[in-house]
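Take this structure, written in structure tokens, and hold onto it; I'll ask about it next.
A protein chain is absent from this complex, but the other protein chains hold their places.
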Amino acid sequence: MSKQMRLTEAIERFIPDGSVVALGTCLEAAIPFAAGHEIIRQHRRDLTLVGPVSDILFDQLVGAGCVRRISAAWVGNMSAGLAHCVRRAVEEGIPAPVEIRDHSTFSIGLALLAAGLGAPFIPTRTLMGSDLPLENPDLIESTNPLNELGEPILLVRALQPDVLILHVQRADVDGHAHYWGPLGVTREAVLAARRIIITAEEIVPRETLLRDPNRIVAPAHKVAAVVHLPGGAHPSPLYGYYDRDHAFFEEYHARTRTVEGFEAWLREWVLDTPDRNAYLRRLGEARWQALQAARPQA
Amino acid sequence: MSKQMRLTEAIERFIPDGSVVALGTCLEAAIPFAAGHEIIRQHRRDLTLVGPVSDILFDQLVGAGCVRRISAAWVGNMSAGLAHCVRRAVEEGIPAPVEIRDHSTFSIGLALLAAGLGAPFIPTRTLMGSDLPLENPDLIESTNPLNELGEPILLVRALQPDVLILHVQRADVDGHAHYWGPLGVTREAVLAARRIIITAEEIVPRETLLRDPNRIVAPAHKVAAVVHLPGGAHPSPLYGYYDRDHAFFEEYHARTRTVEGFEAWLREWVLDTPDRNAYLRRLGEARWQALQAARPQA
Amino acid sequence: MTFTPREMMVIAAAREIRDGEIVFVGIRLPLVAFVVAKQTHAPNAVGYFGSGLIRETLPATLLYTVSDPANVEGAAWAGSLVDVMGLLATGHVDVGFLGGAQVDRFGNLNTTRIGPARAPRMRLPGSGGAADIAAFAKRTVILMPHEPHRLVEEVDYITSPGYGTGDDWRAQVGLPGGGPSAIITTLGVLRFDEHGEAYLASYHPFTTPEEVRAHTGWDLRIAPNVAMTPPPTDAELQALRAYDPEGVWVGTP
Partner (left out) sequence: MTFTPREMMVIAAAREIRDGEIVFVGIRLPLVAFVVAKQTHAPNAVGYFGSGLIRETLPATLLYTVSDPANVEGAAWAGSLVDVMGLLATGHVDVGFLGGAQVDRFGNLNTTRIGPARAPRMRLPGSGGAADIAAFAKRTVILMPHEPHRLVEEVDYITSPGYGTGDDWRAQVGLPGGGPSAIITTLGVLRFDEHGEAYLASYHPFTTPEEVRAHTGWDLRIAPNVAMTPPPTDAELQALRAYDPEGVWVGTP
């Protein structure tokens, strides 16, 4: 039974208001920007965003007013600097207040790992003595019950996303997908999330994927939707397909210093750009071609 | 700096008496039988064996008197039946008593996972109400500190092997190695073990391995020794290289019902067989050729 | 077509799998039951294997272990054992199969030891993944040859808990899964009442409720509406024998 559908349908059906959504689990690579833009176009509200580090997609979703809470280790613009929309939301409540539950990359990874194991928490020795547990109720200071001296230990509460959005190199219509390159917390998120939306550069026959089952990124029965979406990770890179568009991050940073600047950027690249084909046309053939990689076989 | 050495040297240097040794982490596939036989030939004593399920290699090490303790989920002969040497050791103390710390496959996997995370334990809801926690001090009944009602939870204590022995398809002399096929608890064991001995069907140039870093099975700096050892997993299968020799497991089962039968088997296949080349000659060219697989590319 | 008690047992087990379900598949008879189900009424059943594999299609040849190359070939996923067990622990498995040396009236299974800890008469292989399946699967199905020393009043060791001492015992000890839904033997199908005690629901075509009772180590209750297990269909038997023509797991007729 094919799960292939248009992006609009996938977001409509599987990301209702209030969802807990994991995205950007490969860190700065393979970020599902196209799917994030569709969430903005569909005016989703009260989302909780989950990710290790977010390279401007979280900022865009916050600026567009989709977000109530973020559980993450780092929210900014990796190469260009601070996240202006996140700053405005936290410092001034513009366009709406956002709660940030601060994690480290290890603790957000452990939170997802715990959820995928069906464990209520995982104990760790990171973050002790830091201020993060004072403000994040998902990081609980405790003592190690296996240690007679009652040594301190931190319990990281399991965090189960409702949906994980994953951009991959190739998938079939049934939800088998190959991803390679930096994994980040993708392996953990795949097991933690209730369901998965796959956006893929290429739709290929099932045989291509089952030939190398070690590279299949998720159990297909967890995949709710498969969307054919070439270029869906731009401006982030996709290993073997295209490089990171560093200039795009600089431009975003420069243009979004003010609310008005952000709104103009959002209109141009998201609201008035109906889909990824239009987005790539706006980007321009020459700029897009310049990012294309020599594709290593995998 | 090349870590390639002969099997005799690898076992001599890295598996002293009393070691905690993980082997058979890919379950019934890629079991490092050749390395296990060298452990027997070198008369190692007081080993603790760690693995999920053991398909006769643990039985051989127990029968040869190398073992003081086993932490595992299943010890037997997967296709042929019970493990005669383990039975004699547990029931009659022949050749020496062996303590079995019974796990389930999930709990032994969690014990290794915890060690690799630097976590003192991982909480889980398996094994509660079973008799395993009553006899295994590494499974501790407790209550969930995050739950107001004090719901019961089981803490699986971290288990760190001194050495993991891994048989793989290919490696370079520096310790980069590709493994594909059933993973079992290999990923967890790689991170848990203090060091790793790799035995490999083929030694290949580094470039072959770094071309696909997602398939590299372990950080090379954890690898203490690389041994070129074609056929090193027989009679277990190695995906892409050779099939399982089911008859060998039957023969072992039939011949080892008595102490005398086991001793004769051990002389024939281990003590009087100095290395894996001699072992394969004993097996016979025709039998070995019949097990060879069409090799899928990876 | 004629058939053996073991064939009847495996085919009755296959019928416990519904189409589209996720099945935790062990080796030996549960594997054959999974194959029969997929070849007949449940073509879309998905199989989880403890080696870290997930299959949507059947392996091309008979498996001797869940890690055989034939089980990797065409697998739909090859992750870690811990990954698959995590999927089990988070409620993805509809039905899991269990076997063992002893079972009691509450479906508690022993695969570890006959006799006491200090003087075991027989050391058995242990849990494998069975205790985990017993903890987490929505329901489990127990397969066992029907002999009085196997269906016993009290097991020597609880490896894989069923309903413990009955009633709400599973909730009390904190086990999330649903517990056993059937014990399928070479003589009949036992199901569980609301207290978690097994009763005879159907007897296989070649036997009688009385004979089943006589081979049971406890005072087995018999359902008022006890019926004969429907005999294997030709399609079921053919699927079974095509997969295991030499009777490696099921034996020969």
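Chains here go by letter, A, B and C, matching the order in which they are written, and residues are numbered from 1 within each.
Simple rule for what comes next: contacts are C-beta pairs under 8 Å (C-beta built on N, C-alpha and C of every residue); 3 or more make two chains touch, one makes a residue touch a chain.
Computed from a predicted structure; not experimentally measured.
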>> If I consider the whole complex, including the chain that's not displayed, which of A:I15, A:V75, A:A119 or A:L283 touches that chain?
In response: A:V75
> Taking the entire complex into account, which one of A:G36, A:G109 or A:G175 touches the absent chain?
Replying inline: A:G109
> For the full complex, which residue in A:L7, A:L23, A:L47 or A:L127 touches the chain that was left out?
Replying inline: A:L127
>> For the chain left out of this view, which of A:V53, A:C66 or A:V270 touches it?
In response: A:V53
>> With the missing chain put back, one of B:L82, B:L146 or B:I216 would touch it. Which one?
In response: B:I216
>> Need a quick check: the contact residues on chain B for the chain that isn't drawn.
In response: 115-119, 176, 187, 191, 210, 213-214, 216, 218-221
> Residues on chain A that touch the omitted chain in the whole complex?
Replying inline: 26-29, 52-53, 55, 72-76, 78-79, 82-83, 86-87, 90-91, 100, 102-107, 109-110, 113, 124-132, 135, 151-153, 180-188, 236-237, 239-240, 243-244, 246, 249, 293
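In the analysis below, only the chains that are shown with their structure count from here on.
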>> Quick check for you: compute each chain's CA centroid and the global CA centroid, then name the chain with the smallest gap between them.
In response: B
> When the centre of a chain is set as the mean of its C-alpha atoms, what distance in Å lies between chain A and chain C?
Replying inline: 41
>> I'd like the Å distance between the centres of chain A and chain B, where a centre is the mean of that chain's Cα atoms.
In response: 37
> Which chain A residues reach two or more other chains?
Replying inline: 117-119, 214
>> Give the residues of chain C touching no fewer than two other chains, as numbers and ranges.
In response: 53, 72, 78, 82, 85, 89, 136, 176
